[in-house]
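All protein chains of the complex are present and in place, except for one that has been dropped.
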Amino acid sequence: MTLPEEEVAEELTPGVPGRGPRRAPSRGRVVVRRFLGSRQGAAGLAVLVVMFLLAFAGPLLSPWSYTDRDFTAFLQPPSADHWFGTLQTGADVYAVTLRGMQKSLIVGLLAALVSTALAALVGAFAGYFPGWADRTLTWVTDLLLVLPAFLILAIMSPVFGEGTWALFVLMLALFLWMVTSKIVRSMTVSLKRREFIQAARFMGVRPVTIIFRHVLPNLSSLLIVDATLNVSAAILTETSLSYFGFGIQPPDVSFGTLIADGSKTAVYAPWTFWFVAGLLVVTVLAVNLVGDALRDAFDPTSTRPR
Amino acid sequence: MAGFLARRLLNYVVLVAVAASLAYMLAATALDPRSNYADRTPKPPPAVIDAQLTALNLNDQVPLLERYAVWAGGVLHGDLGKSVTGSPVNDDIARRAGVTFRLVLLGMIVGSVGGVLLGALAAVRQYGWFDRVSTGLSFAVLAVPVVVLANMLILFATWVNDRLGTQVFLVSGEYTGGLDTGFWGSAVDRIQHLVLPTVSLSLALVAVFSRYQRNMMLDVLGADFVRTARAKGLSRRAALTRHALRTALVPVMTYFAFTFGALLTGATFTEKIFGWHGLGEQLINSIFTNDVNTVAAIALLAAVAVLCASLASDLLHAALDPRVRAG
């Protein structure tokens, strides 16, 4: 007793186009417009772009590489020769700072990406599958929250030798995802009660498909914002670890190792400290501004008279 | 209720046990106490080193599980083992725990109270000058890691002290040893030592809490019950403080548990940089000295502290919110 095809055909206006051309997602455009429309978002993004250019193209401008030592200039203030001055070792501050920035940016970006992906997957699966899956995943999350992250990373530091910074990134990510994962989990639980997920379930869509097709896309705004803010969290954690010698290992440099060295000479040679510290703060600030502006851009209820 | 609490505590005990065990295993695997003897002159014979390491339960030639069993057995009896120098870890920890506790407690109170007040004020005059300034400042503060902040504070203190020609801020240690100036003198001395570490520890907390409180407050400001309060004839200020602030405090208190872990880490850096002889400083030192037992003990304490904070935040939540304590 279903609708016969012929009758459906009657209903049709002739020449109905098949699947119409898809427009770009209007929502995405709205978000981009709102984001760029906010002063802090645009400013943050601009600063961030400049920082990236500086980190990756900046070293080309200077004759000094971060491994070079100028044995004619130890701990010299900024000059035409050494734009940011030199360290006690004779290394060019400009060159090492940019090198450290490269490392910190890459570490921050990758760690944020990994940790957000982890948070999304663990949170969504825990929230979607109640029972033992939820309990196990939640327990692991709790365990990692209880473990002092800094301590574990510090203990592991002897393992992060030369060239194993990828492992360092992974470990860093491993201790960044838990809080987001808890948020994702509780949002998934409430999303699962939403009617469009129920509708998908009742039409027979498989649970894992539902997670990837409905749950995660609907959390994307949270995840994007979170990934952005995780970049700054990762950079800050990396800095602190490296400061105490538990992160990036010499001869490689990062913001943390440079600040640790610089802070010792800061009183009488301020350039060894302030350039690095300033760039770090500006970078993190820019990332945070971008994240905050993104959050507002995604949130349809926020109206920001700016 | 009792059954529920018991289950919850049991879960906590299991979490602590697993966390501490993991920390021990990692430390015992990654750290190498034997290398401590490498630099000694004269270098002790291997047999002596082995004997000493075995006495301290640090010998890497003993299977890991065996060492773990000894350690865990000790912990169950309240003995956290011996440090690399042979002194009992218990004594060391007990001495240092007070230092850290004072610092963390003060930082937490200053941070949360200050943050809540700033956030509430900012929310009430949303987009006013105070809101903009405090928002800008908290963004700036959040971009400064504790290690940089602490160093900046030290530079600032040095500058101020130089300018005034007197020691206003003291940046090393908890108090000046051997000071003989009576009660008030040593109280002033302690405060001089305390100011900067507290600022370094609580500034980020203030920033975080003020942002969070501001957002919660803004959510609540538009709520129906604030409108009801106004419809009763309450003035704007009365409606905000009696109804909005009180209600917005509830979610902020639960947030507290999340920040506690970060606070402990912050305390670690602060202690180390300001030369306070607390647990955090000990932690960093013990990693450099390959002191497995001390590292494990501190991990255990940190786990317990985090769970206590979580429990405290739940209790606080229940105390503030009748919906939660409903029975």
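Note that the chains are named A and B in the order they appear, and that numbering of residues resets to 1 at the start of each chain.
Note that a residue touches a chain if its C-beta (ideal position, glycine included) is under 8 Å from a C-beta of that chain, and two chains touch if they have at least 3 such contacts.
We adopt the following convention: contacts and distances are computed from a predicted model.
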item	value
Hidden subunit of the complex - UniProt protein name among "Stage V sporulation protein AE", "Nucleoside ABC transporter membrane protein", "Peptide/nickel transport system ATP-binding protein" or "Ni/Fe-hydrogenase cytochrome b subunit"	"Peptide/nickel transport system ATP-binding protein"
Residue touching the undisplayed chain, where the options are A:47, A:73, A:106 or A:200	A:200
Touch criterion as defined above, residue of B:78, B:165, B:182 or B:233 at the omitted chain	B:233
Missing-partner contacts on chain A, residue numbers	1-3, 7-8, 11-13, 16-23, 25-27, 194-196, 198-200, 202-205, 214, 217-218, 220
Residues of chain B in contact with the chain not shown	1, 3-5, 8, 222-225, 227-236, 242-243, 246-247, 250, 314, 317-318, 320-327
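Going forward, only the chains that are shown with their structure count from here on.
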item	value
Centre-of-Cα separation between chain B and chain A, whole angstrom	25
Interfacial residue positions of chain B with respect to chain A in the complex	15-16, 18-19, 22-23, 26-27, 30-32, 127, 139-140, 142-148, 151-152, 154-155, 158, 258, 261, 264-265, 268-269, 272, 283-284, 287, 295, 298-299, 302-303, 306-307
Sites on chain A touched by chain B in the complex	139, 142-143, 145-152, 154-159, 179, 232, 236, 239-240, 243-244, 246, 256, 259-260, 263, 266-267, 273, 277, 280-285, 288-289, 292, 305
